[in-house]
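Selected chains from the complex are presented in situ; the others are not included.
By written order: A and B. Residues from 1 in each chain.
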Amino acid sequence: MFLGRVVGTVWATKKEDSLQGLKFQIVKKVDDKLRLKSDFAIAVDAVGAGAGELVLCASGSSARLTSTTHNKPVDTVIMAIVDQAEFTEE
Amino acid sequence: MFLGRVVGTVWATKKEDSLQGLKFQIVKKVDDKLRLKSDFAIAVDAVGAGAGELVLCASGSSARLTSTTHNKPVDTVIMAIVDQAEFTEE
């Protein structure tokens, strides 16, 4: 999984039918100081994450294993909102 | 998913049978200012996206979960046309 921060939202009216009602969040990856990197992904939100929140995202076929994304053409999902990311050893 | 812009089309006469009738679009990834990056992918179009449109693409096995791409040797699909991509926090 990767650690990221929600930095925006994507709206799309014309889309594959099974995607109706899903929320597409823009998630920027963060480094080990939790600073935003330039790299970002568009992820379906399965846990109600809001703008600015630190989140955990799963990619690939695993992104379909939430009740929100089951059997849909989705390759990235926000599956947890992070309370704390503690780097204990550098 | 990744955000990109349709910048061209690929034609192929000789191909795996199951790919007949599919449209292969060239999609360049965009950065957080929606500027084109050099990196591109070839994606099957499942939503009727035209040249220049901003689109959302799913990769991997998830790319096969549209009615257009089901069970076909396709690893990237355009599954939505983007109305707006709003970056709310940088």
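In this section, a contact is a pair of C-beta atoms (placed from the backbone, for glycine too) under 8 Å apart; a residue touches a chain by one contact, two chains touch by 3 or more.
All of these numbers come straight from a predicted model, not from anything done at the bench.
Copy number for the full complex in this structure file, with 2 chains shown: 5.
The rule is simple: only the chains that are shown with their structure count from here on.
We define each chain's centre as the mean of its Cα atoms; on that basis subunit A and subunit B are separated by 19 Å.
By the touch rule above, subunit B contacts subunit A in their complex via residues 1-3, 31-32, 46-48, 56, 58-67, 77, 79-90.
Considering their complex, residues 5-16, 18-19, 24, 26, 28, 36, 38, 40-43, 51-52, 60-61, 63-64, 71-76 of subunit A touch subunit B.
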